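Let's turn to chain A:
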Amino acid sequence: MSKLNARIPEGPLAQKWTNYKDHQKLVNPANKRKLDVIVVGTGLAGGAAAASLGEMGFNVKNFTIQDSPRRAHSIAAQGGINAAKNYPNDGDSVFRLFYDTIKGGDYRAREANVHRLAEVSNNIIDQCVAQGVPFAREYGGLLDNRSFGGAQVSRTFYAKGQTGQQLLLGAYQALMRQVNAGTVKMYTRTELVDIVIVDGKARGIIARDLVTGELQRHFGHAVVLATGGYGNTFFLSTNAMGSNGSAAIKAYHKGAMFANPCYAQIHPTCIPVHGEFQSKLTLMSESLRNDGRIWVPKKKEDAEAIRAGKMKPTQIAEEDRDYYLERRYPAFGNLVPRDVASRAAKERCDAGYGVGATGLAVYLDFKSAIERLGQKTIEARYGNLFQMYYKIVDENPYETPMMIYPAIHYTMGGIWVDYELQTTIPGLFAAGEANFSDHGANRLGASALMQGLADGYFVLPYTIQNYLADDIRTPRMTGNEPEFVEAEKAVKARFEKLMNIKGKRSVDSLHKELGLVMWDFVGMGRTKEGLEHAIQRIAEIKKEFWSNVRIPGNITGMNIELEKASRLADFIEIGNLMARDALKREESCGGHFREEYQTEEGEALRQDDKFAYVGCWEYKGENAEPELHKEELVYEAVKMVQRNYK
Partner candidate 1 sequence: MSNLLTTSIGRKLLMSVSGLFLILFLFVHLFLNSFLLLDGVFGFERGQMFNAGVHFMGTNPLIKIIEPVLAIGFIVHIIYSLILTVQNMKARGPQAYASGKKTTGIEFASQNMLVLGIVIASFLAVHIINFYMKMKGFIAWEAGEVEFPFLGNMAKGEDAYSLVNATFKVLPIVILYVVGSVALAFHLSHGFWSGFQTIGWNNKTWMPRLKCIGNIVAILIGGGFAVIAIAQYLFF
Partner candidate 2 sequence: MEKTINLTLKVWRQNGPREKGRFETYKVSNISIDSSFLEMMDILNEQLISENKEPVAFDHDCREGICGMCSLYINGRPHGPDDDVTTCQLHMRKFQDGQTVTIEPWRSAAFPVIKDLIVNRSAFDQIIAAGGYVSVSTGGVPDANAIPIPKVDADESMDAASCIGCGACVAACKNGSAMLFVSAKVSHLALLPQGRVEGARRAKAMVAKMDELGFGNCTNTGACEVECPKNISLSNIARLNREFLSAKLKD
């Protein structure tokens, strides 16, 4: 158990972070210049961390697989970012944000981390405004707020439907300022392919130049992984095509623990799947649930008529519509947390009330909002989302209700980190979605941006110093040390192995196969049998992949299929871990729903006496089963109760 020391500071919950900062070790300015920090990823967490560390004077190397740091998938977040500012005077506070996040996460997050997150949330808004993020404002010139799922206060700051974009551009600009100042060196189109461990500490990475195919060795006194989530294990998700879990798997293979892999968030409002050629699912912001009402027909025959294309939703009378969220959860209505909303949609569709050609869709209707507020107001709030929907589906959502269905969106699980965001490998840190930390079993809307920026701006730049302070005498390595040479050799061998399979199946066809297995058995409703089946199927896919994948082209130069293949090999590992973790967790909580464990009303049923822990998986070798470690979750400030949004 000694491997999992969360290193939570002493003191009362509200004082822990202050106490930590008061007593942590710092690095003086002259020494900062001597220390190299590798940051992998340029999203909200990575970009913010690289910029902040650069500003402090550290020597930062920042890596991204895209052509520019501004492409990181944080950019796609639409709805907003939470903070406990209480500007609308509706009773918000740091404690309430903390409490809502813990509750929303179904009591599976670490109290101290979440409280710190709530504490720094306000600094984030201040910081972003100072950077020139154009948040929405009232006519009086002050910041506007909107409400989001899982909260009874309006605490979400937003910039049209492009909040993630604006926050990321803020971080990106701060980052480019440091690039200009020379404190950050940017490596674009460069992918981490391994982590180098020297004397038990993370001391660098092996990276692959995606344009030339060359392998590079990079030294860092510390390495930060801010590489996002692994939702693309499902092939179809709201993640970007390039989003991947490879860095997490590399860390896992080198000894970092992978925590709660089974916690994957299914977002309730995505544009439904409409064909097998589909490459990704498009999210429609949760903020739409502020004004949109979700419904399916009350009568099965109406639903059938709609599916057959004989009837239009606008023809269904008000009394024949089942606003099932408002019916089941009168207190929160359409603003229940994501996991609850997703399962409710699945329940209706499984029961035969689904709409759309496939029957796997429900309506999100703005009719009453347009009647109440006028089309102009709705356009001002959601114009770009409506336009996006129109371009994809070719239907005007101002006139006919949107069709939505849940899709994989975010992974709460990730690399295990302690309070300092350090993994079980000293010197290896993980920030943002890549770590497992703050959302428990379910993330509330507008909290991902908050966590990414909290980690990047206000947590990691502090906590990493506590580690680096002991490293000021460690000289820079050249990259010619045996550990680097060995790591590069292993990576090279792996790529050569992939190229030499010369099989028949394309990477995407295998990935789609994996995705279907994941969606069917490790998706919204999981069972013991299903998960066991999934583990077996994933093993088969793994075998098929390593014996029959086809990668045209060469190992040198740009080879997109090779990049994809390398990532798919890692997704297969993650899929396996997710299924194992889901099998082991015999309860339902947040994004993890085991059909065997539900209340009579179909709500998630936790087993706090047995599973109030973080499930951490340790890699034991290629052919061995991974080992489960547990970090027990202790709740001092809040009492664990069954979530109730009724």
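What we mean here is this: contacts are C-beta pairs under 8 Å (C-beta built on N, C-alpha and C of every residue); 3 or more make two chains touch, one makes a residue touch a chain; residues count from 1.
Keep in mind how these were chosen: all candidates are chains of the complex that A comes from, given by their letters.
Since we're looking at a predicted model, the values are computed, not measured.
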In-complex contact partner of chain A, selected from candidates 1 or 2: 2
List of chain A residues in touch with candidate 2 within their complex: 48, 51-52, 55, 66-73, 75-76, 85, 87, 123, 125-132, 134-143, 159-160, 162, 164-166, 169, 172-174, 176-177, 179-180, 186, 188, 211, 238, 240-242, 274-275, 277-280, 282-283, 309, 357, 387-388, 391-392, 394, 457-458, 461, 506, 508-509, 550, 552-553, 557-558, 560-561
